[in-house]
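The structure appears below as structure tokens.
Every protein chain of the complex appears in place save one, which is left out.
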Amino acid sequence: MASHLPPKPTAQYEETAGGGLAAGAPHAPRGMMRWLLTTNHKEIGTLYLIFSLTMFFIGGIFAMVIRAELFQPGLQLVQPEFFNQMTTMHGLIMVFGAVMPAFVGLANWMVPLQIGAPDMALPRLNNFSFWLLPVAFLMLLSTLVMPGGAPDFGWTFYAPLSTTYAPPSTTFFIFSLHLAGISSILGAINIIATILNLRAPGMRMMDMPLFVWTWLITAFLLIAVMPVLAGVITMMLLDINFGTSFFNAAGGGDPVLFQHLFWFFGHPEVYIMILPAFGIVSVIIPTFARKRLFGYASMVYATASIAILSFLVWAHHMFVVGLPLVAELFFMYSTMLIAVPTGVKVFNWITTLFRGSISFEPPMLFALAFVVLFTIGGFSGLMLAISPADFQYHDTYFVVAHFHYVLVPGAVFAIMAGVYYWLPKWTGHYPHLRLSQWHFWLSVIGVNLTFFPMHFAGLAGMPRRIPDYALQFADFNMVTSLGAFLFGASQLLFVAVVILCIRGGEKAPARAWEGGEDLEWSVPSPAPLHTFETPPDFKPQQH
Amino acid sequence: MRKRLVSMAAGLAFTGLSQVVLANGWNMPVGVTDVSREIHSLHMIIFWICVVIGVVVFGAMFYSLFRYRRSQGAKATQFHEHTTVEIIWTIIPLLILVGMAVPATATLKNMYDASEADLDVMVTGQQWRWRYEYMGEEVSFLSNLATPRAQIDGSDAKDDTYLLEVDEPLVLPTGRKVRLLLTSDDVIHSWWVPDLAVKQDAVPGFVNENWVRINEPGIYRGQCAELCGRNHGFMPVVVKAVEPEQFDTWLAQRKEAAAQEAMGVDREWSREELMERGEQVYGTICASCHQPDGSGNPPAFPALAGNQTLMDDRERHIDTVVNGVSGSAMPAFRSTLNPVEVAAVITYERNAWGNETGDVIQPSAIAEQLSD
């Protein structure tokens, strides 16, 4: 198969006048100031990824506290109020601090490289949106040492537990979420502006790699729902500090309204965390099957339909809140519909493998595990969509199992697949093969030991967010905790692989993976600071 | 021959495994109501549909992974579109979904029909207990966690019903349709008993309804399912289902007992009697927040031992118990405790753990205050 690679890199990558839209300063500051002030998409991408990894470990430590307490029945290590703070902070940090910034980091690095752009469209804004994050999360983490403790009302912060009955630190929680939200919004604007305007000449929308497509759709979702989140937390702020009654029944408000607003944001948010994962997997599988992605167009349409449907399904999180029958039926049907485009994606991935020439490098291992385990999460999602059955599943560990299957071996595995896939491009070295394989297998075993027994615990009747449980749940919880410790510990291997890869290892050529067809493989490895200052000559594949 | 053996072994392993997995304690309970049975069978149908789809999809995937390994010299065949196939695999899932939606809709309609109930019970969630009121029967009581602190902190061995036991269960008749009206005094709670397949949120200021008709007598245990603060995990639901005649007798006795205690209001109570009754009330109602030794859990739950503000101001103490404190976790006990209980618990608090006010509060004084 002839590749459509643009001409080999030439002298165009050497120091040239800081042209294009990249506002590269000619006399770049050194040391700390360089990272603080950088407007380069690759450096900002790196910052996002480091931040995300840090948050992944902090959120992970909170998860370890939770699992240690739940290792056996009884209260051993922490008090219930601290346990609630841990579940809340674990959720908030993983969602807003680890998964979302990781995808933004990958987008920063790879979107310009995949579309042949010299940088993001708005480099200075890019710097600002990154530096909002450390501020936001330092503020959020500092609530742990405030009087009354950190937020303890779950990452879904249902009113009135999060308003009338909330700890004093809630105001800080609201501000930090505002900052994180602004950061996401600015990041999304930047990505949209980059993708719509900075594509290499000749690259049409339907020529873009799927990672770019899924991120474009994700960015639109962010623009649509982050302001709603901002609105909801502003209402909370007003209820707490200024005596309004948006969610307070005493003043004529309605606590259920909070849930409607939250999930109007929250369900699209769930897809914000999974659509870019679809994109990553859709570029990795063809590379290692040495075969073009099956059904490119239907992948794009499926992603778009999932995004649109995500606005019509929010109340499936509220089946037991007392919705009228008509609403239950509507949200049940619309939720079930999501299975169709999701199924199309899975079928396309598998058909891409069919009659390919498949090899199992670390990125491929993670991508394949993603397909299997995400699909399992999809099955439990389908079960949860059946409203009458949800009366039994709702708010149990079955739900915890479901969303961890789509978020951990789903989103997180896809991020790791992406990191392994692009590490040679970033560092110029291949990741250590043996260590990567160990990391993969331990992670897969750990993840399943952790989350599979949760299905049984939930079906048997264990509610979520409890610090202590009845004796019949003891065995499941012990296995889950052991799995969690294994999974947590094996992530140290990941750090080792990344550090080793930065420091050295087998040299990678420009096209680090034999089947890599996208534009990023046309620039040298490691990618120089400035790439595509002259737009590449893009020749689309025949669709 | 060998192939057949292998497939037989695989089949056996599969049935064995599914037996274990579907056994009690691993799967959703079948339950003891018609609705819970319907939900269970719905759950099993969807589960098996997912298993079949999973076998086909993962089968195809692993076949491809195995058959087209590059290490075995596989060469990629380039094809990347097939409209017919793509349309087929959009339509087939759609049809399967319609097949799932039909029984689900029927079950849901049945679950929503709470009309023509034989008995109405109001269920009120409070941080962190349930209050049950048999409407029109003048019988109401609180239902608190009965598991002793010592079992939770591990100094005593745990019972079989650890964390799933209450001081007073909700008693319901079998065979009668019971309508449940749910609301809350503070945050959102969720009343859940898996065997009855009833899970319904209790939302402050609003009333939800659900219903249940229990087929078999027995004790059914569940828990609060919506995060409601500190003791969310310590807020069990226990339902005791008895034959209708037994239920009628029980209800009559409860009414009688309530009337008895109401009469006790008029007589003079001794300090010892009040202290004894007060310790009992304190243990079931107050100790979960203010701790058995009155040390509290500041700042949310102030200490009572050595609480000078309260000890100096008897009226305020009474007011706090009777009317609660706005914007805090302290509920009003005016409608949940009778005058005897209020008087006893205040007397106890004012004379226990080194609080030596010597005050004796008579039920008649409280009754007067409550009625005027």
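Note that the chains are named A and B in the order they appear, and that numbering of residues resets to 1 at the start of each chain.
One rule holds for everything that comes next: contacts are C-beta pairs under 8 Å (C-beta built on N, C-alpha and C of every residue); 3 or more make two chains touch, one makes a residue touch a chain.
As a convention for this text, contacts and distances are computed from a predicted model.
J.: According to its UniProt record, what is the protein name of the omitted chain, chosen from "Cytochrome c oxidase assembly protein CtaG", "LLM class flavin-dependent oxidoreductase", "Spermidine/putrescine import ATP-binding protein PotA" or "Molybdopterin synthase sulfur carrier subunit"?
T.: UniProt lists the chain left out of the view as "Cytochrome c oxidase assembly protein CtaG".
J.: Which of B:D120, B:D167, B:E261 or B:D359 sits in contact with the chain that's absent?
T.: Of all options in B:D120, B:D167, B:E261 or B:D359, contact with the hidden chain holds for B:D120.
J.: Which residue, A:L198, A:V399 or A:L459, contacts the hidden chain when the whole complex is considered?
T.: Of these options, the touching residue for the absent chain is A:L198.
J.: Of the residues B:A106, B:A150 or B:V207, which one touches the chain left out of the display?
T.: Only one of B:A106, B:A150 or B:V207 touches the chain omitted from view, namely B:V207.
J.: By the contact criterion defined above, which parts of subunit A meet the unshown chain? Give residue numbers in ascending order.
T.: With respect to the unshown chain, the touching residues of subunit A are 20-21, 121-122, 185, 188-189, 192-193, 196-198, 201, 223-228, 230-232, 235, 242-244, 246, 249-252, 254, 256-257, 260-261, 264, 322-324, 326-327.
J.: Using the document's contact rule, name the residues of subunit B that touch the chain not shown here.
T.: Residues of subunit B in touch with the missing chain: 113-117, 120, 122, 124, 135-136, 179, 181, 183, 185-186, 204-209, 319, 322-328, 330-332, 334-335, 369-370, 372.
Going forward, only the chains that are shown with their structure count from here on.
J.: Just curious, how far off is subunit B from subunit A if you go by their C-alpha centres, in Å?
T.: Distance between chain centres, rounded to whole Å: 34 Å.
J.: Which bits of subunit B are touching subunit A when the two form their complex?
T.: Spelled out, the residues of subunit B in touch with subunit A are 21, 25-29, 38-39, 42-43, 46-47, 50, 53-54, 57-58, 60-61, 64-65, 68-71, 74-82, 85-86, 89-90, 93-94, 97, 100-101, 104-105, 107-109, 111-112, 127, 151-154, 158, 160-164, 186-188, 190, 192, 194, 197-201, 203-206, 208, 221-234, 297, 299-300, 327, 329.
J.: Can you tell me which positions in subunit A touch subunit B when the two form their complex?
T.: Its residues touching subunit B are 1, 73-76, 80-81, 84, 147-148, 152-154, 158, 160-161, 164-165, 249-250, 254-256, 289-298, 320-322, 325, 328-329, 332-333, 336-337, 339-340, 343-344, 346-347, 350-351, 353-359, 368, 371-372, 375-376, 379, 382-383, 386-389, 391-392, 394-396, 456, 459-461, 463-472.
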